[in-house]
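Shown here: the complex without one of its protein chains, the others still in place.
By letter and in written order, the chains are A and B; residue numbering begins at 1 in each of them.
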Amino acid sequence: MKLKYSLITRRTFLNTLFGGWLFAFFAGTFSALMKFAFPTLGKEPDFVVLNRKDFTDLANNSVKRFPWGGVVGLYFKKADGSVLALKGVCTHMECNVAYKPEERRFYCACHNGWYDENGKNISGPPPKPLEVFTIMEEGEKLIIAKKGVKVELPKA
Amino acid sequence: MNCPKLKNWLEERYDWEGMKRFAKRKLVPEHRYDLWYYTGGITLFLFILQFLTGMLLAFYYVPHIDFAHKSIIEIVTKQNLGWFFRSFHHWGSELCIAFLFIHLFGTLLLKSYRKPREFLWATGFILLGVSIFFGLSGYLLLWDERALAAVRVATGGAGNFPFIGGFIKAFLRGSIDVTGDTLTRFYAFHVAILPIITLLLVGLHLLLMQYHGMSVPLSLEKEKRREIPFFPNFFYKDLMVWLVVLGVLTTLAVLLPPEIGAKADPLAPPPENVKPEWYFLFLLETLKLFPGAILGLNGETIAILMVSCAILFFFLIPFFDQRSARGEKSPLFTWIGVIYLLYFLTMTVVGYLS
Partner (left out) sequence: MRRIGVVKGLKRFSLFRFAQPMVMALFVMIQPAPSPAADRIAVFPTTPFDAYIIYESLAVLWLAIIGLIVIIRMKLREIERIQEMGIDKEDKDAPLLQ
């Protein structure tokens, strides 16, 4: 079908084309700026590799910290001798949690939150339990990984 | 885009239509020299780009003598598009100062500085000085051998001023030599002090320009004038020029990323054949012309004094040029302007080739 008269004026057509093109142009430029503004470094790791020797002679009912990316991880030996690796960051407002051996519980001082021995939130504001990692041993290495992540060690 | 509700909302609070009428009423003369009107706009655009990219680079830069050089290498090699934005900031500064000089000489030769626009000239001139200091301070932040040598020479040269030289040198360096203290200082200049001064001066410059309107060259003042509205006609023309400048700048940044030299070592000799940025070459070549001692006085001091006088005279041209202030032709100052321009060009070329 051919219209005798256009419903769109030349001006509207040009304005739309101009606006759209300009928008796309700015979006491209802005995305480049944002790509630089957001850092590439400091993402949360899938797994960390530690030295097994550092953790073998840990006393019962105590924790040892290890770096988990930019935050703290806790290697925890329960009173009964079993081990657990947790992310030592409160699920409420991301404060670091501390282990209280007398009470056998984890404590977050920021807003008085408590977690039990298994990292479950039992009192205070924390909405979720602490994240628990999988522990693997490979010779001299101790690998602590996110649950369900396939660990591929770099060859070297 | 048509939002009558938003328009009404604004109209009830601000005189939106009045502003639009104002923007349409502002006229820009159209004549055979109107190309020069764009140079100021280009400089403004480059300033905006420098501010934007500078803010982003400040996210990653560490202003400390031990980490500055390394942090720039990390920006260039590790961050997303880091190499591009550093290169862009570098080339932006070069183009910015180039266009400032073009704008300056255009204004000078067309005598746009004449009454009543003396303060426009003055603010613009100070902006040029601020920009050159911007360039120097940014150059040092890289903290490589060349930067160290260049800033040593520049601050040392300022120290040759009679009486106040020592104070200037101490103020700029923050210690006896160019050290980590100088780096901290120059960082403060580059990211805090100079940007604020620039914003104020640019604002004043634009306000004054708005107040006086565009200057029309003397030779064309008598002729019948054609004028086009600033908005939308001139605005769109400006936009096209800006787009081309953006394209050229990006191309330069991609094709010629600046090298990073070895980390500065204050005890090492400067690298061979070290040269400052091109906009310092004319000063350096002038200083080379003078012998070490003239009539028992320090030759450097005399040279610096002469150069300062020449720059001061240049700065005060609008107040000396009485003929053009009366609206008459003033060939004397045309010649002075041409001499300044030729001197600047030859000395820069000589410095570049030597």
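Assume a contact is a pair of C-beta atoms (placed from the backbone, for glycine too) under 8 Å apart; a residue touches a chain by one contact, two chains touch by 3 or more.
None of these values were measured; they are calculated from a predicted model.
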Task: Can you work out which residue in B:83, B:121 or B:143 touches the chain that's missing from view?
output: B:83
Field: Sole residue of B:257, B:270 or B:299 that reaches the chain not shown, by the stated touch rule
entry: B:257
Statement: Given B:247, B:266 or B:327, the correct residue touching the omitted chain is B:247
Message: List every residue of chain A that touches the chain not included in the displayed model.
response: 10-11, 14-15, 17-18, 21-22, 24-25, 28
- line: Residues of chain B touching the missing chain are 73, 76-77, 83-84, 86-87, 232-233, 236-237, 239-240, 243-244, 246-247, 250-251, 254, 257-260, 262
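In this text, only the chains that are shown with their structure count from here on.
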- request: Report, in whole Å, the distance between the mean C-alpha point of chain A and the mean C-alpha point of chain B.
  value: 45
For the chain B and chain A complex, residues of the former touching the latter: 1, 52, 56, 59-60, 78-82, 84-85
Query: Where on chain A is chain B touching in the complex?
result: 15, 19, 32-33, 35-41
